[in-house]
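A single protein chain has been omitted; all remaining protein chains appear in their positions.
The first chain written gets the first letter, and so on, giving A, B and C; residue counts start at 1 in each chain.
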Amino acid sequence: MLEQIFSVTFLTGFLAATLRIMTPILIAALGEMVTERAGILNLGIEGIMIIGAFTGFTGAYFSGSLWIGFLCGGAAGALLGLAMGVLSVRFKANQIVAGLGLWILCQGLASFLNRRIYGLVDVRPSVDLLPAISIPGLSRLPILGETLFSQNVVVYATLLAVPLFVFMFKRTSWGLNIDAVGEQPHAADAAGLDVGRLRYLAVTFGGLMAGLGGAYLALALFGLYTDDLSTGLGWMAIAVVVFGKWRPWWIVGGAFIFGAANALQYRLQAMDFPLPYQFTLMIPYVVTLIIVIAFGRGQKGPSALAAPYERSDF
Amino acid sequence: MNENAAIISLDGICKKFGPVVANHDVSFDLRVGEIHGLLGENGAGKTTLMNILYGLHQPDSGHIHVGQQPRQIGSPHDAIALGIGMVHQHFMQVPTLSVIDNVILGLPNEREPFLDRPRARERLEQIAATYGLHVDPDALIWQLSVGDRQRVEILKALFRDVRVLILDEPTAVLTPQETEELFKIIRGFVDHGLSVVFITHKLEEAMSITDRVTVLRDGHVVATRPTADTSMAELARLMVGRDVLFRIANGDQRQPAGDTVLQVSDLRVTSDRGTPAVQGVSFQVRAGEIVGIAGVDGNGQTELVQALTGLRRSVNGSIRVGTADVTGASPQHILQQGVGHIPEDFDDALIGEFTLVENLALDVHYAPPFSRRGVLNREQMRRSARELIRRYDVRAPHENVKAKTLSGGNKQKMVIARETSRGPKLLIAAHPTRGLDIGAEEYIRGLMLQLRAEGMAILLVSAKLDEILSLCDRILVMERGRIMGEIPRAEADIEQLGLLMAGIEA
Amino acid sequence: MANPIGRWLGRDSGDVAERQGMPGWLSTVAIVLLALAIGALLILATGADPVVAYQALVVSAFGSVNGFAETMVKACPLLLAGLGVTIAYRAKFWNIGAEGQIYAGGIVAAAVGIYVTGLPAIIHLPLTVLAGALGGALWGFFPGYLKARLKVNEVITTLMFNYIVILLTSYLVHGPMRDRASGITISPQLQLSAWLPTVIARTRFHAGILLALLMAVVVFWLLHKTVLGFQIRAVGENERAARVAGINVSRTIVWTMVLSGALAGLAGAAEVAGLQHRLVDEFSPGYGFLAIAVALLGNLEPLGVVLASILFAALLNGADAMQRAAAVPVPVIFVIEGLVVVFVAARFLKRRA
Partner (left out) sequence: TPTPTAEPTVAPTAEPTQETAAMGEGEPVQVALVLDGAIDDQGWNQAGYEGLMAIQEQFENVEVAYSESVAIADMERALRDYASQGYDFIILHSSIAKDAAINTATDYPDIMFLWTDGDTTLDNLAVIRPMSHEASYLAGLIAGSLTKSNIIGMVGGIDIPSTHRSYAGFAQGVAEVNPDAQVLVNWIGSFLDVSAGNEAARSQVEAGADVIFGNGDGQNIGVLTACAETETLAIGAVRDQFEVAPAVVLTSVEWGFSAGIARVFGDYLAGDFTGQFYEISLAEGADLAPYHDNADKIPQEVQDLVDQKRQEIIDGTLVIPVVDFAEE
């Protein structure tokens, strides 16, 4: 078994699988990070991802362009994010309930629309997958080159976006304002910021990212839509945000670990690993748990997370 | 605009919170270049009035004029645009961010959305130089002492080019030295053409710095007077509605102090920042005496009190209460040894969403007669609460309102009522009169003396030198985590204390 | 403000429910009606008849003894788990692990109900139910302990614990606890002595429902009349103040989660001993998640949770009936459910959590 693990095909395959599994989680998690840093907890992103997958697929299917597909997925996600914003800012909803409600609603909506539009079919309509782009030179590097440098453009874009997020929170007023609003909305308000508006923007952006993450599933991984395309990726994204201490690179790390644990799990099973399969399936969750216990202690997150802001609380 | 023109005038402002009338038909004007004192007991409506001016509350009725123009101030954003700045009673800062980030928060700049910290820093230094307000721009807020946070709050306002600056009890948390410094700064503002509203409970301060004063009582304006035409006695009478004593006699040092109740030996404690905050402190407090800890805020008093009450682990040394060694014990265990604790911030002692009844039982609910076998006796809790509210003169519509609806002073009275009524043998009081109006302050000081007379040992941490001097039997001065000296009250004078506080050994 | 959307949406101030000046229960009803109205449009869009559908909903939920019994059968796990969530959320412990705690309770209750033999029902049944509570308590204890002692974020731990125990259930019914005599993957039946008795003849109304209602009273009493409940609420509202006043915060959090888990575990036990009489894969179709909505819809007050759980149960069962009577597709039913949850969240919950 050990030789198997250290073989080149194993490693490249393992890495490629890790990247595949982590990318949609990472996209959604980066969006959720922004949302949460503004003080809104959006538990509905699993649902938004499902809608993103559906609208993304549908957009691409009818237009013939994957990019229009992504656009549709992102737009639908943003719209749902905005809805979550209306609930939590305008109506001061309890965000946990609102998020759960959104999740249920989106599941229903996606599956409803899916049946309305495509009917009960023998064979799912499909679109061509987003092609991989090999980066000349780098992709020829031995062992890792092929995995790391022949991915589709969304993978590259996501990874390139990470330093942008870092930059945004460190060097721009957007990031500063978002942090202030999530940490101390009273202080932000007193400093003249429009707490509600910033939260709308953040949660809408988070929705957009979740929608893109969902579209990625449909357009870059499977080329089709089913109601069960995302089985818990949105929830993992939420866990990864906490796990990643609300910081971009840590979130990449969290998504990577989860992706890797998953990739490993499939491979162990195929190697006849002497455990009932239910236990190998547990590996990603157990690993996440152990790592949080070991390294993720004392993470509190934005102080005002999930708390509706009310001026009269002065 | 001539000298006497009003830059701000509030006209017939009314504001209700549910049944509470916070402001009733209040009219108030601020002239260009004046320092206008706003006085009143706790809960008189001072903060509410200024929050309305700053756009944080909307008045139920009334008008606001800024520079003779009628204005709607819908949010702080609008207020800032009109040149109004406010230093809040509770600091409005983001603790996780740096000083500079807090200062530039919400301000547009030319390179939007990119932050231009170098330029902001330049300007900050300029302002700091002009007004003598120095703070490390890169320090994170949570690492700062209250005095520094106060300065940041002012810097924030100045950075926004204000014409009108509202200071809501800015001196409540400052030492006399810091207060003096602040006054210089405020006078500097006026010289630069600003107008200032200054809220305080300290009549000496009002007398020394303001040009005019307005007194509020129960939400009504009682009077507006040029400062020169009034006196402390008159202001006190206007505020409270009766005559007030100003000096509380410590009384005679009757019987000598009794057994040692608190014995602290070589205590060392680390701060949140990981730096040593208390560095080998030893002292004792005996039954029937008040021991004061004086010192500029941020010299380890906070950490000392936390260590004594079990809220923070000590790294070395021992603490004994009576005969029990409570080093490293839990707060619960320490309180059970007969210790009362008034923390420096009442938000750390009260639960806003709980009723007064529940808050007053917070530390005794688990024992008879308030509960038996884990079941609460609500009736007993209510009876006891009513009694305490009456005895300690907590102003509240009834005992079932939520604590968060009380004014600051009344919250403080709640804490004191709870912590002293249990009849502890040791009371650890951190800034017990901070933010209190003179009536309440008088009451609480008298109470401490009475408790001492009953044989309680009291450790009093305060930044108010007059309070220390008038109450304490012995005074310890703390500076950079050490006790610089111990002075019996009879021998203490302000000058000597000041020197010790500045770290110069006598 | 240069932002028309923002103006339309209003700024962050004021309380909508207060502004409307409607009493809470009335507006709750109004909002459910609003969600149903939107649902009616969707139903129309699928070509079904909303009147028939809603008629079926109401009739099935309350129109007969059996309908009422079935509504209560459904309300039972929602109520028990909802009470568990209530306790946790009162301490501001964001337990999203009620689902896992239900499974943990179901597993242990099933094990005791199946493998402990030779006991009279009067001992065996309470033992089984208690075992369920214990299983849930254990599954609540770990995240509670991790949070209290090691400050590990509970959202992650409870979520991971859900996945783990659900897989564990699957392992058990496919492996060690599988009924060898049967050709399918379910556990053997519980001993008859461990079955929760049926209360209303010819319905599935079982004694677990009475237990759940009793628990609502107990939780009310716990929260408002006991020292522990007082401490749970104190820790939830202001942890620092609780600590300053001498309340042992870690201990309170651990107890909170033990109790919270125990109640969810009871839900699992009630499903197993009252309904399934076996351990089966996926015996809880997400009751633990709905319980969060139920608890918060009930404003974290036991009486409210009772009403909310019945409302949800009626809706869920009624939705099934709509499907059968009016051929309303299941996805539409999900949409209506989601709408109800969302609307209720938006409109009437006060700032408790």
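Definition applied: a residue touches a chain if its C-beta (ideal position, glycine included) is under 8 Å from a C-beta of that chain, and two chains touch if they have at least 3 such contacts.
Everything numeric here is computed off the predicted structure, so don't read it as measured data.
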From the listed residues A:Ser63, A:Ser150 or A:Thr226, report the one that touches the chain absent from this view. A:Thr226
Against the chain that's been left off, what residues of chain A make contact? List them. 4, 9-10, 12-14, 17, 20-21, 111, 114-115, 119-124, 129, 217, 221-224, 226-231, 233, 262-263, 266-267, 269-272, 277-278, 281
Since one chain isn't shown, list which residues of chain C touch it in the complete complex. 46-47, 60, 66, 70, 73-74, 77, 167, 170, 174, 180, 182-186, 189, 204, 271, 275-278, 280-285, 317, 320-321, 323-324, 327, 329-330
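Basically, only the chains that are shown with their structure count from here on.
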Interchain centroid distance [CA atoms averaged], chain A/chain C, Å: 27
Could you list which residues of chain A touch at least two other chains? 189, 194, 311-312
In chain B, residues with contacts to at least two other chains: 75
Note: in the complex, chain B contacts chain A through residues 17, 51, 54, 56-57, 75-77, 79-81, 86, 88, 91-97, 101-102, 104-107, 109, 112-115, 156, 404
Which positions of chain B touch chain C when the two form their complex? 74-75, 309, 311, 330-332, 334-336, 341, 343, 347-354, 358, 361-363, 365-366, 371, 374-376, 378
Quick check: in the complex, which residue numbers of chain A touch chain C? 47, 85-87, 89-98, 100-112, 114-116, 185, 189, 194-197, 199-200, 232, 235, 238-239, 242-243, 276, 278-279, 281-282, 285-286, 288-289, 292-293, 296-299, 301, 306-312
